[in-house]
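Take a look at the structure below.
And now, chain A:
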Amino acid sequence: MMDNIYLPKIGRIAGIEEETQGGRAIKTFKVEFPDGDGFEHACGQCAMLSIFGRGESMISIASSPLVKDYKQFSIMRMGRVTTAFHEARIGDLIGIRGPYGNQFPLDDWKGRDLVFIGGGVGLAPIWPVIQTAVARREEFGKITVFYGARTSRDIMYKADFERLKGSADVQLSVDAPEAGWPAYVGFVPANLMDKAPSPDNAIAVTCGPPIMIKFVIQNLGQLGFADEQIYTTIENKMKCGVGKCGRCNVGKDYVCVKGPVYSWAELKSLPQEY
Partner candidate 1 sequence: MSDPSQEPQKFEPRIVAFLCKWCSSAGSDLAGVSRLQYSPNATPITIPCSGSVSPLYILSAFNKGADGVLVSGCHPGDCHYMEGNYLARRKLYLVKELLQFVGLEPDRFRMSWVSAAEGAKFAQVVDGFVKDIRTLGPQNRLRR
Partner candidate 2 sequence: MEKILAKEKLRDWVASLQGCEVHGPAFADAVWNYAKAEGDIDLRHTNTVGSVKAFAFPQREVFFRFEHKRGERPSLVPTLPEPRPTVVFGVRPCDGRGMPRNDTVFSKEFKDPYYWARRDKLILVGLACIEPHSPNCFCQAAGGSPCSEEGLDILMTDLGDRYHVRGVTAKGIEVMERGRDAFKEASGGDQAAVAKAHEAACKEPQRTFGDLVAIPDAIRRNFEAPLWDEMARHCIGCGICTFLCPTCHCFDINDEVSSPGKGERVRTWDNCQFPDFTLHTSGHNPRDNLGMRLRQRVSHKFLYFVENHQTQQCTGCGRCISECPVGIDIAAVLERVSQS
């Protein structure tokens, strides 16, 4: 019999971490597979999460592929399904299907410097790459992580950042001036220009709000990064996740299958419909 691509597996919420608060709060969910039918994934891939009766949402798998016994998802409260997740309790059972999408070609980047630039919840899709790169630290050159949030309270993965500092150069920033904030104040693209990482033998990976991505890519260009050296993800509205329902379609690509990871060079050849 054919695999039923629309039938989710059952996942169990094993942990809930409040990352940020406010109108668009972010929570991180640890999801286990009580039936032992979990799947492997690669950095950058996503899964369709659902709460029965509320609907499905495509969410990036935020944990590293090296972590096998659970998957982690950081979900920003946006609408119907994401709100249902924010109302969920530990132990709740959910639907999960995947993994979907392509991956960051991490193996192709061996020996190169890696620059990660994230903003807001946009850190989630690139977090597994960061985690994996750090876990395989010796395979890569210099690792720099830029991350910016509105205020220090809006910073995700606070504890993990502390640990990360041992293996990577962490450049945090907040948009709004704050008393006692030790690091950069200003937008991420500006921080990037300020620190000016070298493009030589480097790969830049960015994800965040569209407006941030736009300026980050502009600035990377100014810093001398070639289009092929820049990677990002695009997150069009998705329903099926399996290249059929049509709404994530950009040019000839169904992003859920061909994306969400694109090099800037590839993206430039597609229509600007994302």
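Everything below uses one rule, namely that a residue touches a chain if its C-beta (ideal position, glycine included) is under 8 Å from a C-beta of that chain, and two chains touch if they have at least 3 such contacts; residues count from 1.
Inclusion criterion for the candidates: all candidates are chains of the complex that A comes from, given by their letters.
From a predicted model like this one, the values you see are computed outputs, not experimental measurements.
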item	value
Selected partner (touches chain A in the complex), from 1 or 2	2
Candidate 2 contact footprint on chain A (complex, rising order)	1-8, 10, 50, 52-56, 78-79, 82, 91-93, 95, 210, 235-237, 239-240, 242-247, 249-252, 257, 271, 273-274
